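Working notes, structure below.
Missing here is one protein chain; the remaining ones are kept as they sit in the complex.
The block that comes next holds subunit A.
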Amino acid sequence: MHIHKYEKWWLTFGISSLVLFLVVVGFSAFHYGSHPPSAKVYVDPERVDEIAPFNNPGVHKVEGKDWDYEVVFVASAFYYNPPEIEVPLGSTVKFIATTKDVVHGFQAAGTNINMILEPGYVSEYITTVDKAGEYLILCNEYCGVGHSSMTSMLKVVE
């Protein structure tokens, strides 16, 4: 089979890019342990309000864990509980969220915090908040007529 010289260059370039991208993804997955935020944690969507930690939404300081704060969110049509949270700059925060009714989104605009919340499942994301500011938390999965007004606010304060 004859392959043109330039075609060989292009094939080499294409395959190397593919390998490079896969190495980056593989490194972040296997070395840093990054994974999709939907952990294999389940909750009865009918009884979310009674089950810990969702019976007490908000910011909780924790000791002896890899993170400093646990932030518990319960989403339902069409609001987040709590409607506003404040965490100190530089702290490591674990976001724990679920929904009581339909599928909702949980995205803090301008950050990598971006999860889907499915009824019956608990979504978690751990991050170190290293930039002060106010970040709008919004629903990015269409959930009904009030979807566009479904927001909360993450405040990272010094």
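By definition in this document, contacts are C-beta pairs under 8 Å (C-beta built on N, C-alpha and C of every residue); 3 or more make two chains touch, one makes a residue touch a chain; residues count from 1.
FYI, contacts and distances are computed from a predicted model.
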### Task
Select, from "Acyl carrier protein", "Cytochrome c oxidase subunit 2A", "Copper resistance protein A" or "ABC transporter ATP-binding protein", the UniProt-recorded name of the complex's unshown chain.
"Cytochrome c oxidase subunit 2A"
### Query
Taking the entire complex into account, which one of A:44, A:84 or A:130 touches the absent chain?
A:130
### Query
Which of A:24, A:41 or A:136 touches the chain that is not shown?
A:24
### Residues belonging to subunit A that touch the chain removed from view
4, 6-7, 9-10, 13-14, 17, 21, 24, 110-113, 127-131
